[in-house]
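For this depiction, one protein chain was excluded, whereas all remaining protein chains were kept in their positions.
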Amino acid sequence: MNSVTSTQDTIQHGSDQGHDSHHGPAKGIKRWLYTTNHKDIGSLYLWFAFIMFLVGGAMAMVIRAELFQPGLQIVEPHFFNQMTTVHGLIMVFGAVMPAFTGLANWMIPMMIGAPDMALPRMNNLSFWILPFAFLILLASLFVEGGGPAFGWTFYAPLSTTYSGDSTALFVFSVHIMGISSIMGAINVIVTIWNMRAPGMTWFKLPLFVWTWLITAFLLIAVMPVLAGAVTMVLTDKYFGTSFFDAAGGGDPVMFQHIFWFFGHPEVYIMILPAFGIISTIVPAFSRKKLFGYTSMVYATVSIALLSFLVWAHHMFTTGMPVYAELFFMYCTMLISVPTGVKVFNWVATMWRGAISYEVPMLFSLAFIVLFTFGGFSGLMLAITPVDFQYHDTYFVVAHFHYVLVTGAIFSLIAAAYYWLPKWTGVMYDVGLAKLHFWCSLISVNVLFFPMHFVGLAGMPRRIPDYSIQFADWNQIISLGGFAFGLSQLIFLALVIKACRKQGEPVADKVWDGAEGLEWTVASPAPYHTFTTPPKIQD
Amino acid sequence: MVKRVVLSVCALIASSLPFICLGAEKSDLNLPVGVTDISQKVYDLHMTIFYICIAIGVVVFGVMLWAMIFHRKSRGVKAANFHESLKVEVAWTVIPFVILIGMAIPATKTLFEMEDASESDVTIVVTGSQWKWHYKYLDDDIEFYSLMSTPMEQIKNKWVKGDDYLLEVDKPLVIPTDRKVRFLMTSDDVIHSWWVPDFAVKKDANPGFINEAWTRVNEPGIYRGQCAELCGKDHAFMPVVVKALPPEEFDAWMIEQKRIKAEAAAEEARLLAMNMSFDDLMQEGESVYLAYCAACHQANGAGLPGVFPSLINSPITIGGVDGHIDIVVNGKKGTAMQAFVKQLSLKQIAAVVTYERNAWGMNSGDIVQPKDVYQFINQGE
């Protein structure tokens, strides 16, 4: 987008670091507890997200182990329901969202030429409340009666009148997650709004910054609504209100409207930054500018706006007037237009480029193809009359795992492989990374592709046991699941190796086709960067 | 190296093609065509959209693959410099939009047909409750519960699983073919969802509200489905089984049901005048307990700590008999404990209360007779 002249003193600063202890990090645990440095906090977020990804993944392994064969073998149905619920909550609020926030912390200041996030102390707080939220959630699994067992969507009245005693812990934990996300979002907006280097105009912003800005606005718009929804669940259960209880004049279906008013934009919160990442990586390894930068920005904005008009497509079977169904069907179909524009732009970026296949590019290409698969099944799900058949089956499970695992998670892994050398200063073990890619790519498809089949053939989601016609595919799905889970341990080993600086040192500009301010600073990125704003030329 | 990458991608796409084709043809990999005009239309719509998606995929991924193979750096190509084209951008905004309109038209038509439940011949109230379905023929005053009949031993892997494992019930819903049957869905507790794939009918049963759906089955047969909305612990264990009979057989069935109902009422009256033996009550009580109570309180009576209370030496089972009958008859508001007076006969209630007071080492010796339950319910008189 723009060529950059790095100022002399940023480079100098990097080499200064050793004898300037005032500017360097503190030592020991205090460094991490009290840090207000965007890179430290970014690393904390990323590690936290990765640990949560493994914890949530372990729960997925329990689910797949139980579903390996028909019949009940390993866990009781009540515990199975807790696993599906907490797996969902952890993956959404503990893995994907914090990972994107971690990337935002690390990269946004470096991409816009700012010395740090705008609100460093709030940044520290927004991270450090997060572990407590998840400790509470995980602890709830061990109280008598178990943890939340009503699905991550916690539909009333299953989550109110008919839920266990740990519901208050669930509500409290979701509140903390929400507060953390909102603080993170405010920080991102203020940073992008006020801290851009001189000359970094709106339409020079890297696309990752753009998508995160829009995501942050979505977070501020819908996380408070989620907070409202869980508060209503809390008062319905413990304080005798009747928001969702028909006996007291409430309506359980209203819960779903409120939840999905949050829930659908939430889906885009988890995918818009992924679009930003892919729009950064594909041009870098095609050695060609991103095709249609402005249309990418407008497509992102229109996806974000449309996301407020489609929530009821999650609830076609709840019974709606036919005109409401048509409205939500048309709006949902409409979303595929800007999403399609994005995919077309990526392909056009590759067209007549000079493509090479480094690991970030491999994951990005897998993202484009497999996310589009998820988009196709999403389009099929939008068609109301057919949705009645797909709804709440494994077809839906396949759909959102294609979008979130091979979509959001693959983009996060691509981002890690793209920026990890900049963070650590060394090139990671490329052989291991390729092994990770191929294992993940194959196993993820063995895991999620057959879910389409069992879903179409009639297997409902969230069941611990199934009829024997689904047995063969479920076995294959489970094997794919175990393989995918194990493959991520390769990634863990690779990241640990890289963090221990085992590998070749890399140049400031790690990838020859990469663009952006982050490549003008030293590798590894110094503790403080852009204390003097860079000059940005057209 | 790069060649390997490209080859692998080709191989991956090629290897997924048979899956896709297989998926389209074999019915246990695809939506059922079903046995109603609507389910046929839904299936056609599904396949149309599926083929459109395949076509779009082939074009987009084809172009992508071409670029991946021929625009490789290792082939010595130099990157072109273009990065904008209003014409192209407009084209790939407008063309998908047109395709979408093409999809929306048949979808809209089918939706209007599905939502028109008027002028029905039979109306059936479908009530979900944790974890069974209740059916009531609104015009004929016939009603019954439909419970999963798969034995626990099969679920626990002690017996070999049958062909209809988890998809079999003690009493299926019976409907006539070639008549418009309307379903009114509601729920006793949480949200359930009544689903028969062969009819393309799935509708949520919301507590306190009614929803409606309809079907007109073309072929007699037995059609199986499941609850499709997470409704608690035994969500996997509340199947839907519908038996579609030709109209005249259905009418005969209905007459038979009315006769059975009258006989049951006479039997109930007869039981009120006599006493059942302890052994009969215990035997009946055990079977009722396993069918209706064990899902929550467990077969051994110990319940699930923190979720469902234990019955062994609990205040209810060792307290007064009236209190025990009361909770079985009326349930406990705000909990999963249902009012079983609607589900069980007087005899069954008497037997299960007797059983719960004498099983699992409690041996209280209390005997509850059907007439005791009758008196309890009508104690005002």
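By written order: A and B. Residues from 1 in each chain.
Rule of thumb we're sticking to: a residue touches a chain if its C-beta (ideal position, glycine included) is under 8 Å from a C-beta of that chain, and two chains touch if they have at least 3 such contacts.
Note that in this section contacts and distances are computed from a predicted model.
Chemist: Choose one: "Cytochrome c oxidase assembly protein CtaG", "Protein DVU_0532 (HMC operon ORF 5)", "ABC transporter permease" or "Putative glycosyl transferase". The correct choice is the protein name in UniProt for the chain not shown.
Modeler: Matching "Cytochrome c oxidase assembly protein CtaG", "Protein DVU_0532 (HMC operon ORF 5)", "ABC transporter permease" or "Putative glycosyl transferase" to the record, the invisible chain is "Cytochrome c oxidase assembly protein CtaG".
Chemist: Using the document's definition of touch, tell me which of B:197, B:309 or B:331 contacts the absent chain.
Modeler: The one listed residue touching the chain not shown is B:331.
Chemist: I'm checking contacts with the chain that's been left out. Which of A:138, A:168, A:221 or A:430 qualifies?
Modeler: A:221
Chemist: Could you tell which one of B:130, B:146 or B:211 touches the chain left off the display?
Modeler: Touches the omitted chain: B:211.
Chemist: So that we can see where the missing chain sits, which residues of chain A does it touch?
Modeler: 23, 115-116, 118-119, 182, 185-186, 189-190, 193-195, 220-229, 231-232, 243, 246-247, 249, 251, 253-254, 257-258, 261, 319-321, 323-324, 528, 531-533
Chemist: State which residues belonging to chain B touch the missing partner chain.
Modeler: Touching the chain left out of view, chain B contributes residues 115-120, 123, 125, 127, 138-139, 184, 186, 188, 207-212, 329-331, 333, 339-342, 377-381.
Quick note on the criterion: only the chains that are shown with their structure count from here on.
Chemist: With chain centres taken as the means of their Cα atoms, state the distance from chain A to chain B in Å.
Modeler: The separation of the two C-alpha centroids amounts to 33 Å.
Chemist: Which chain A residues qualify as touching chain B in the complex?
Modeler: Its residues touching chain B are 70-73, 76-78, 81, 143-146, 149-151, 155, 157-158, 161-162, 164-165, 245-247, 251-253, 286-295, 317-319, 322, 325-326, 329-330, 333-334, 336-337, 340-341, 343-344, 347-357, 362, 365, 368-369, 372-373, 376, 379-380, 383-386, 388-389, 391-393, 438, 441-442, 445, 449, 452-453, 456-458, 460-469.
Chemist: In the complex of these two chains, what residues of chain B are touching chain A?
Modeler: Contacts found on chain B: 1-2, 5, 8-9, 12, 16, 19, 23, 27-32, 41-42, 45-46, 49-50, 53, 56-57, 60-61, 63-64, 67-68, 71-74, 77-85, 88-89, 92-93, 96-97, 100, 103-104, 107-108, 110-112, 114-115, 130, 154-157, 161, 163-167, 185, 189-191, 193, 195, 197, 200-204, 206-209, 211-212, 225-237, 304-307, 334-336.
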